[in-house]
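Have a look at this one.
Only one protein chain is missing; all other protein chains are in place.
Right after this comes chain A.
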Amino acid sequence: MKRQVFTCRYKELGNIRTRFSPLKSRVQSREEGLTHYEKKKYVWKMLYIYMLGYDVDFGHMEAVSLISAPKYPEKQVGYIVTSCLLNENHDFLRLAINTVRNDIIGRNETFQCLALTLVGNIGGREFAESLAPDVQKLLISSSCRPLVRKKAALCLLRLFRKNPDVVNIDGWSDRMAQLLDERDFGVLTSSMSLLVALVSNNHDAYWNCLPKCVKILERLARNQDVPPEYTYYGIPSPWLQVKTLRALQYFPTVEDPNTRRSLFENNASHAVLFEALALVMHLDAEKEMMSQCVALLGKFIAVREPNIRYLGLENMTRMLMVTEVQDIIKRHQAQIITSLKDPDISIRRRALDLLYGMCDVSNAKDIVEELLQYLSTADFAMREELSLKAAILAEKFAPDLSWYVDVILQLIDKAGDFVSDDIWFRVVQFVTNNEDLQPYAALKAREYLDKPAIHETMVKVSAYILGEYSHLLARGPACSPKEIFSIIHEKLPTVSTSTIPILLSTYAKILMHTQPPDQELQHQIWAIFSKYESCIDAEIQQRAVEYHALSMKGAALMDILAEMPKFPERQSSLIRKAENTEADTAEQSAAKLRAQQQASNALVVTDQRPANGTLPVNQLGLVKVPIMSNADQIIAEQGVTHENGALTVVDPQPQLPSTPSPDLLEDLLGPLAIEGPSGTGPQSEPRVASGFERGENADALAIAPVEEQANTVQPIGSIAERFHALCLKDSGVLYEDPYIQIGIKAEWRAHHGRYVIFLGNKNTAPLSSVQASILPPSHLNTELSLVPETIPPRAQVQCPLEVINLRPSRDLAVLDFSYKFGTQVVNVKLRLPAVFNKFLQPITVSAEEFFPQWRSLSGPPLKLQEVVRGVRPMPIAELANLLNSLRLMVCPGLDPNANNLIASTTFYSESTRAMLCLIRIETDPADRTQLRMTVASGDPTLTFELKEFIKEQIVYIPVPPQSPAPMPPQARPTSPPTAISDPGALLAGLL
């Protein structure tokens, strides 16, 4: 097959060659003797060869000369081929100017059209100079047909763009105004394009066109005085409206535009609407109009259609420029935050920009906390930007300093890899400069060190802060110098060479603060110093030698190693960095806004006095307006982000098992958070958004099935996310909406499981007709105890659920749950996290146990091997963590190769009883997206299921959109019965 294609291609090439050369020679040699008919034939062939993708560098002359042919067929070919093959810079075109001019001023309409089209497509400066007056004459002449005048308008537009001087302003503005009275919409639309270009160049001269534009809009929008062929899906000529509004924007502020309309049929009317919004923004209209606009945008960002959401967010970011509407925009904060979880990465970016732009002292706390929470689920492409922005916002708008320290430490904890050094340097600066903060920071640092696995950056900050200020904690529990030393020293073997110098300084400082000196500690630290005195890294070696020598000096040590002096105040390097990275237009406006705002002074108030002789240079500086970086840089950036975007898309699962979603458990076991709407009006509460959607899709809803209507109660948080979190732990919230919260708690013993389901009513009114049932898969035996019919107000009911695992399978049990609140029936189906790994019991095997077992299970079906591709790239330690969290015990040291992992576990079910499973994963350090996995156990089904299960966990799985009620993507109520409006069906019969 492949060969056939190849030979075919080869033949084609040969074929072309054989035709090509005689053609070329004939065209070139017999130039004089060719008749028009022959020329036409050859020129057509040439065009065809050109279209196949070959360079045609001859015969241009013939094409141009055909233009002057007297008959239509030849002339047409001449025009078409010329406009295809040549561009405006081509010298041959000059030869044609006169012929083209003759056609334009001639009386033959068809020729006029051909000529105008050519000029409109490839006309250059020279054309502009010699043809503009003639084209103008054609445009305003009353004897021409609209078809010709339409083309003349576009042609003039082209000429004007090439050379703005060709249109004589004095005489032309009156003519232009007359043109706008035109009844024919084709001519009107073309003239409007022309007007937009003219006005953008010089608006003063065209004042007299302004009333006409308003009149056109009125005619379109109010009176709907439009011929049917210019009505697009029921909207009167949307493009003309857009253009007219655009033209109006070029005039300076004059009047109240009463052109705002609220049609919500489809893209076309949205386009009009956005243009109108831009106009309102441009006119800087009064507040009421602005708040209407924001409200409208608020509706946009809640609709399903991604394009509209994107534009809504972008326009809102632009709106931020207008200071008085910021408060109104803040009302939509919750919706914007949910946009952060949108499946479309470009929308997520816009939402992040908008949040960044709208943040100020009043909402900084909420927004930054939201960003921090989002950080653990955000995709890699966005994490760096996200953490940088969170850090900047925390710095600029911190209500108090301890909060700032909290935020940054959390940031480092959650996204250590993406936190640049600048961020932690900044924290250290603040702590050093604010004495009140020092004990608090030291305490926090101490707490973070207790965590089992912390990021290296965190080790750096903690070690630095504790080195400086741990003596302030001396009276606290477990904070004696010795304990602090030992906890920091524990981290030493795991850190890289860049961190070791910091740790050495910390040891020296601890030693200095220990008064009276503790002999044992001193000896320990000296031992470390002398060990590193022979280190290969110069920095470490130098420090070790110096500290060792210094610490021998006894009391003099106090002076030399005194506390660090305060840092001079200077512009945050973070903010400077942010300036450099900002290039996007939307971001730019947000950044401009930043520049106007006052920075919070919380961070600088405490340090007004000169410290250690150095005067504060300036306060936390204001941000400069960033300079638009050049286009190449943009595309470079784009390229990079796209690449990342393609690799990692949405992944709502927590990336690291060590960062559980916070406080789920607390929510559950603590008193119920009663924030739901009071029991009076459940109907009025559900979000504006869903109401809006329903309005838009009125037709769609009428035929929608019943559940869709019932599901107007929106769950709080993502169900899928909660489910994934619960797969890795045993208690938490499974589902929450404004009325009810469902939590679960599980215990597992071998193949038996026991769930307790907590049903909590969040309202002051009872929930009635409560029903719950389990739809078990074939491998699970489940028994749910009776669920009460009603749940009293603000009460929590517990229902035990027994689960017995019969045999290995990855199927899931489903909890079918329904209740009634007021008149609303809510029915949800939730996956129960009684997943495969819950029946695993981690077990450690030694080398003596492992190898005989591994060898005895040889070959399929007991031992299966597979190369898995498309793995989420992660370092080997993270992979090990993931396996551990799935209850697959990683046994280090069994495999001599550090890139391989061996894990073991026991699986329990009624059919297999306890069964040992062994897993070996070989990774490729060069390509993290693929690995080879070998799974062995004593049961063929178990081996297969376990292998598939692990694969599901490590392979990246695209996530479907999370909105619960599937709406038809575009409801076009007026769509004709044929399939014309359906884009997919249009080109259905394809190759």
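By definition in this document, contacts are C-beta pairs under 8 Å (C-beta built on N, C-alpha and C of every residue); 3 or more make two chains touch, one makes a residue touch a chain; residues count from 1.
Definition applied: contacts and distances are computed from a predicted model.
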{"item": "Chain not displayed: protein name in its UniProt record (\"Proteasome subunit beta\", \"General transcription and DNA repair factor IIH subunit TFB4\", \"AP complex subunit sigma\" or \"NADH-ubiquinone oxidoreductase chain 4L\")", "value": "\"AP complex subunit sigma\""}
{"item": "Listed residues A:N208, A:N307, A:S486 or A:Q771, member touching the removed chain", "value": "A:N307"}
{"item": "Sole contact to the chain not displayed, among A:Y232, A:Y440 or A:F944", "value": "A:Y232"}
{"item": "Selected from A:L66, A:I80, A:I301 or A:A813 as touching the chain missing from the view", "value": "A:I80"}
{"item": "Listed residues A:M51, A:M552 or A:L775, member touching the removed chain", "value": "A:M51"}
{"item": "Residue among A:H60, A:K150 or A:H779 that touches the chain left out of view", "value": "A:K150"}
{"item": "Absent-chain interface as seen on chain A, which is shown", "value": "51, 55, 80, 83-84, 87-89, 117, 120-122, 150-151, 154, 161, 186, 189-190, 193, 232, 238-239, 242, 246, 266-268, 270-271, 274-275, 306-307, 310-311, 343-347, 585, 631, 634-635, 638, 642, 645-646, 649, 958, 960-961, 969, 980, 983-984, 986-991"}
